[in-house]
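Below you'll find the structure I mean.
Note that one protein chain is taken out, while the other chains of the complex remain in position.
For reference, chains read A and B in written order, and residue numbers begin at 1 within each chain.
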Amino acid sequence: MLDLVWLIPALPLAGFLIILVLGRRLGEPRSGYLATLMTGTAFVVTVGVFIDLLSKTTEERAHIKTIFTWLPVGNLKVDLAFLADPLSITMALFVTGIGSLIHLYSIGYMHGDPKFSKFFLYLNLFVFSMLMLVLGENMLVTFLGWEGVGTCSYLLISFWHTRESAATAGKKAFVTNRVGDWGFMVAMFFTFQAVGSLSYAPLNEAARSGSIAQSTATVIALMLFVGAVGKSAQLPLYLWLPDAMEGPTPVSALIHAATMVTAGVYLMVRTSPVLAIAAWHWAPWIVAGIGAATALYAATIAVAQNDIKKVLAYSTVSQLGYMFLAVGSGAYVAAIFHMITHAFFKALLFLGSGSVIHGMNGEQDMRKMGALRKLMPITGFTFIIGWLAIAGVPPFAGFWSKDEILLFAWDKSPILWGVGLVTALLTAYYMTRQVIMVFYGKARWDDHAAEHGAHGDTHPHESPWTMVTPLVVLAGLSVVGGAIQLPFSATTKRLESWLEPVIATSERPLKSGSEDIKWVLAGIAVLIGVAGIAGAYVVYSKKKVKAIEPAVLANAWYYDKTVSDFMGGPGRKSFEFIAWFDQRIIDGAVNGAGRMVQGAAGVVRKGQSGLVRTYAALIGLGAVLLIAWFVFRGVAQ
Amino acid sequence: MGQYLPVVCLMILAILFGVVSFVASRLLAPRRPSAAKQAPYECGIVPGRELPERFPVSFYIVAMLFVMFDIEIIFIYPYAVSRQELGSFGFWEMIAFTAVFFAAFVYVVARGALDWGPVHKYRRLDSAVSAERTLSSTIRRVGTEGRLDEKAA
Partner (left out) sequence: MIVAAGTFTAPSIDWFALAPLLVLLVGGLVLLVTASFTPQWPKHLYAYATVALGLAAMVVAFVQWHAITRDGPKLLVGNAVSYDHFSMFGIITICIGLSLSAMVTDDFLRREGMEGPEIYGLYLMAAVGGIVMVMSNDLIVLFLGLETLSISLYVLAASNRRRAESQEAGIKYFVLGGFSSAFFLYGIALIYGGTGSTNFNRILTAFDSVPLQRKDSLVLVGVALLLVGLGFKVSAAPFHFWAPDVYQGSPTPVTAFMASVGKAAAFAALFRVFVVALPNWKDDWRPVVWVLAILTLLVGSISAVVQTNVKRMLAYSSISHAGFILIGLEAAGHSGASTRSGMPSSMMYLMIYSVLVIGTFAVVAVVGRTGDGATDLGSFRGLSRQKPWLATALTVFLLAQAGVPLTSGFIAKFGVIEAAVDEHSYALATIAMVSAVIGAFLYLRILISVWLADAEVGDEKREAMHIPISTGAAILLCVGFTIYVGVNPEWLIQASDRVVLVAVPVVGG
């Protein structure tokens, strides 16, 4: 079964190719079902591989399946190979599992869209790329997937490209992601330089044995982190993720909550020995610091958003920050654990919000919702489960993973723990606010009926079965998901023992003092969560206290605006200056002079001859500079 | 430097001569312009058409052929001088050169460069050239007047 690991990415790829060729003939809904079937089958295969791996001893739980040798350059040999080990299979399990659910959901959500089959085309391509990313045996295969998911994300954000904002958002995502890609590339070349290979195994081995120089290891780790910051939307590159909500909601759930954005975390865990063992000791502090800062920062913004999806987007950024806090604190198991539970409940929340948007005929403003619980009972019920999970209420999944991260953060530094705690409070607060605004209180959609124009008679309705089924499944997972890693004893820490071969050496052992007070910390976390919920209840349901939603938070601390002002102003200017040369002087030959022709013929002749002269003059200038250099070399002997 | 002295002297003399004649004619010649004097000189006949006059392209082609043969001569002449020394190698080299040259000449002739008869052999260029400039280009096409006549005919 282990050798069949190549089937996992191959199936979505097959789906992609079939839809590419036959997409138009298949049409709606068949291409949707085909795509779902392919991802679902991939999930089944993954489960098979998973069971096979479970039956092996801990030492044997890493299987490399080489498809072919790809790049044999001198001493560098890169294979197109897949690695089946506990970490990659865990990732593959939830990528294919949640992927299939979201595919199913999309059949209902995208109903009637003229580009129905194209949507599934991209979706399957995305799942394929994501699986390449997580299953890659070396950095190059991962990079292939990394580029692939980036491109798919771009294509899917701009899916409704006729909307200007969607096109801009796509562009933004692309540009910021390229910064991350650059980091990854640099890390790749340094790795090759340091260990003569791009495979993870030798890199991690070298890091464990200390054969990489500390400085090199730090550069590799931090460059990988730059890549992760771009992909996983951390400060200061988080900008694209909230904008990415312009894409269809299933895309937000799949790519921008559950899978792609966690690729950065995955990468850090995959190369964990480099950061945890080989790099300078302050390197993890940077990761933890940025993670904690992002978590808090994004949570404050989420408090004041009115768009149902924007709240969830900032919440995602915040939760990803949590995961990096875990990585920086050496809690790699907790990072993966939180990644999994987060994938469950955040996908659930996004799909729930999609269902609400679907039911409200495309309305996303929470101020125009309210009391939807009665009209959309299943959506409402599952959304509430998601809310409890993210708010950290025991025994829902989110509580256990968040608790473990906080424990490690406390162990690293009480300051990090404090930041995490405040974030938890805010998380509970803004999620409660959202639930109340959407599902409770007074129905407000009638107030705005007039604005809706053509479909003025908004009547929210429950969504079709294809959309509701995934909600129910994910809700179930959000309830019991914590069971994979319970902190009661060593035997209940199933995830930890399962992941042991991958991260055993890099996981930071807790100080004994922290271990002792872990139930106290858990108690505090629960209290904080309840406090957040209660606070929001008082403010938004009882309306005892006036809501504090300052404009500075609603506008995301004006960070986005500042950046775009800069990019639109001086940044763009300097960027264009380099292009100006060719724009004005060179481009002028065809366009500029062409424009002049319309004006006066006499000017043209002058302009024309002047332009070729300009070329020659510039070439001559270059020649003079070159000669000057060489003469200088001659004189300076 | 000594060996270049005559060259330098010659150069200076040549420049001097040009400058002196120019200045002298400026200073000495009387200036009484009239319309007849300013008209282009056409063998003493009053010009019949506005300039610029357009010459048939065949003239240029003949001129080019002339240059081509010039080059051939320039190449063959030194060979003729040192034919003995170069021996059979030089002979075959010249054969090869002449063959290539001849191929080009055959091509030119076969394409009708030396046909001076009525225009039937010329390619029609009407569609290719218009008197107006286009907005997309800055090339100024000169001398299309004759072709326009041809089109009208």
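Annotations for the structure displayed:
Keep this in mind: contacts are C-beta pairs under 8 Å (C-beta built on N, C-alpha and C of every residue); 3 or more make two chains touch, one makes a residue touch a chain.
Remember, predicted model here, so these are calculated numbers, not experimental data.
Touch with the hidden chain on the side of chain A covers residues 20, 68-74, 76, 80, 140-141, 143-144, 147, 151, 154-155, 158-159, 161-162, 174-175, 178-179, 181-182, 185-186, 189, 192-193, 575-576, 578-579, 581-583, 585-587, 589-590, 612, 614-616, 618-623, 626-627, 629-631, 633-637.
Mapped onto chain B, the footprint of the missing chain covers residues 78, 82, 84-90, 100, 103-104, 106-107, 110-111, 125, 127-128, 134, 136-139, 141.
Note that only the chains that are shown with their structure count from here on.
The distance from the centre of chain A to the centre of chain B, each centre being the mean of the chain's C-alpha atoms, comes to 70 Å.
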